[in-house]
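All protein chains but one are shown in place.
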Amino acid sequence: MSGVITPRGASRTLLSINSLLVFLFFYAPIILLIIFSFSDNRNVGVWGGFTLDWYGEFADSQPTRKALWNSIQIAVASTIVSVVLGTLGALALERFTFRGKQVFDALLYLPIIIPDVTMAVMMLLFFAELAGVLGLSKGFATITLSHIAFSISFVSVVVRARIAGMDERLEEAAMDLYASRWQAFRYVTLPLIMPGILGGGLLALTLSLDDVVITQFVAGPGWTTLPVFVFGLIRKGVTPLINAVSVVMLLASMALVALSLFVQRVRTTDSA
Amino acid sequence: MTSRKTHRWLAILAALTVLTAACGSDGDAAAESAAGDCEVGQTDGDLALYNWAEYIDPEHLDAFAAEFGISATMDTYESNEAMQPIVSAGQSGYDVIVPSDYMVGIMIDGGFIQPLNFDLLPNSSNISDDFASPSYDPDLEFSVPYQWGFTGLAVDTSVVGTDFPRSWDLVFGADAAAHSGQITLLNDPRETLGAALKSLGYSLNSTDQGELDEARDVIAASTDNLLAFNTDSADELLTSGESVIAHVYSGDAFTQFLETDDPSNYVFFVPEEGGTRWVDNMAIPFDAPHPCTAHTFINWLLDGEQGAALSNWNYYGTPNKASIDALDEELNEFLTSPDVLVGGIDSVESISDTGEFETNYADAFTEAKG
Partner (left out) sequence: MSIIEQTVDEPIDGLVATPEFEAANEAQQRRRGFLMALPAFAYLILFFAVPLVIVIVYSFATRNRFGGTDLNGWNLESYRGLGDDLVRQILVRSVVLAAITTVICLLIAYPFAYYMSTRRPAVRNLMLVGVMIPFWTNFLVRNYAWYVILGTDGPFSQVTEFVGIGETRLLFTQTAVVMGLVYGFLPFMILPLYAAIERIDGRLLEASRDLYANGFQSFRHVLLPLSMPGVIAGSILVFIPSLGAYVTPEILGGAKTTLLGSYIVTQFLSARNMPFGASLSTVLMIVMLTATLVYFRKGGRTL
């Protein structure tokens, strides 16, 4: 595919200025957040001189590290499952007709539409009942199951926006050229919808890392996630400790991104 | 196209859910303490504590675990309202929870907490008389006090001066206009309507619709002077200079004052018309997995030395008379200052559950905001 053409002249300048402003908007609070992670004052927003104490406290604070680790495990597990299920669902809806399609279509939107607290209460009651039946205790499983339940929908909406209106004949052409159904999917469809999958996956990861209410209601002892932990602090004041945790997470995710880009580059130069 | 098969399938699943939901909800109330067979200091497993954030030093909790050779985990919540449904639904997995006064009443009525076995709590004799017969649990059958404090007003005297009425008029009356846009009220229906009810001379547990309507109008009339309704950062807004008068909890105000360069610039008081005295309590959920450990933990915290360690860390008031001598001096001074409780001990009330009337409070608060 050739991709969208590059605009020229004034519109090009305007577009790049807009993008610059968007990034400024996105990163302004992040810069502030980073600055205050070095502030020697309990209140975020009051500069109290430079200190590394909050990072030291993070290293010492077992509850904080535990909450962070819980969050990461849940986010990774729920993202992987919801990306697979959501993508398959999106393909089925955009490319096929089948029994129950309209019910499925409607059902997929509901987790996006339902208010957080309503879903939290219903999952709470559901798992409380289920615990008796299945012996499922509240913790990793219940949180991850709930996160998948809302992430599938977000993934499938983004992937569908990608597939809708995409040319189906590309796969047909591949199969005419004796590609198996799997090969056609693997080498034609998948690369084409990859930006959608990537976007959906990023969204699912973010949603899982940010969810407070649903997680709080379905978590059990020892399964406080980072956002729930931070939300608890809100009454006594969120300290720069949480900024420090955020900065550590930022650095870790940037390192991961850099690594994956590096791997990608090595692979493309190899195959070229 | 929707298939009839899918419909039938959905219907069966729906019916099953209704059935399980209906069955589950009537078997909840456990009227008897499950700790009948425990002995003092005995443990029957690890402790799972569900507590407000920053309410106990994690190291303090570890000390308990080490002493009894078990492990202890703590998860935190930010409001009674979030904790209650989680515990009430069952299978929460927690052994000890820390509900506030009115929430203890609600949880007793709903059968969500179990009666305590006081044979296992010899240290309960340390509880001060002031806290021995609260309205929500008159004979302390289900709960023992953990920490307490007041709700009142905090004022930045460097802006307002010291010559102002120690009255709710400061936020609701004509005086409020002088500091328009620099006042915050708690974003909590019962606390804020309670303050308005008190300013009118009524009980803050009023179940009279007429009185509630008056209180609602008082708040509605004062919203133009407000910076915000804020519970979580009211203390920080005050010390950062965004606000000059704040409706706050005493403990929050006190610890926040100490963060500033000159704490003497700020005062906290309960207005002369009266305010709230709140008490947070330890209780055991009806289905706590380890009731013996739970009793052992509660008894341990009721020890004089442990009670003092608790207060000296979180800086709230202690209901433990054996702890008072070991409190930090500035904390003790703050708790006993006559300038704090202007109207005397009889002017303050605890918030208690008003049953069916509770929704009226929620609605009145929403209406007052407009």
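Here are a few things to note about the model shown:
Per-chain residue numbering starts at 1, and chain names A and B are given in the order in which the chains are listed.
Heads up, the rule we're going with is that a contact is a pair of C-beta atoms (placed from the backbone, for glycine too) under 8 Å apart; a residue touches a chain by one contact, two chains touch by 3 or more.
As the structure is a prediction and not an experimental result, all values here were calculated from the model.
Checked against the full complex, the one of A:T79, A:T224 or A:N243 touching the unshown chain is A:N243.
When you scan A:L15, A:A59 or A:L190 for touch with the missing chain, the hit is A:L15. Set against the missing chain, the residues A:A77, A:I148 or A:A219 yield one that touches it, A:I148.
One of B:L140, B:V171 or B:L227 touches the chain omitted from the figure, and that residue is B:L227. Residues 9-10, 13-14, 16-18, 21-22, 25, 79, 81-82, 84-85, 88, 106, 109-110, 184, 187-190, 223, 226-230, 232-233, 240-242, 353, 355-356, 358-359, 361-363, 366-367, 369-370 are the ones on subunit B that touch the missing chain.
Mapped onto subunit A, contacts with the missing chain fall at residues 1-7, 11, 14-16, 18-19, 22-23, 25-30, 32-33, 36, 44-45, 84-86, 88-89, 91-93, 95-101, 104-118, 121-123, 125-126, 145-146, 148-149, 152-154, 156-162, 164-167, 169-170, 173, 191-192, 195-196, 198-200, 202-203, 205-206, 209-210, 212, 226-227, 230-231, 234, 238, 242-243, 245-247, 249-250, 253-254, 257, 261, 264-265.
FYI, only the chains that are shown with their structure count from here on.
As a whole-number value, the distance joining the C-alpha centres of subunit A and subunit B reads 35 Å.
For subunit B in complex with subunit A, the touching residues are 1-3, 5-6, 10, 17, 20-21, 24, 48, 50, 52-54, 58, 73-79, 82, 85-86, 89-94, 231-233, 235-236, 239-240, 252, 255-256, 259.
Residue ranges of subunit A in contact with subunit B, taken from their complex: 41-43, 45-46, 61-63, 97, 99-103, 121, 124-129, 131-133, 137-138, 216-217, 219-224, 228-229, 231-237.
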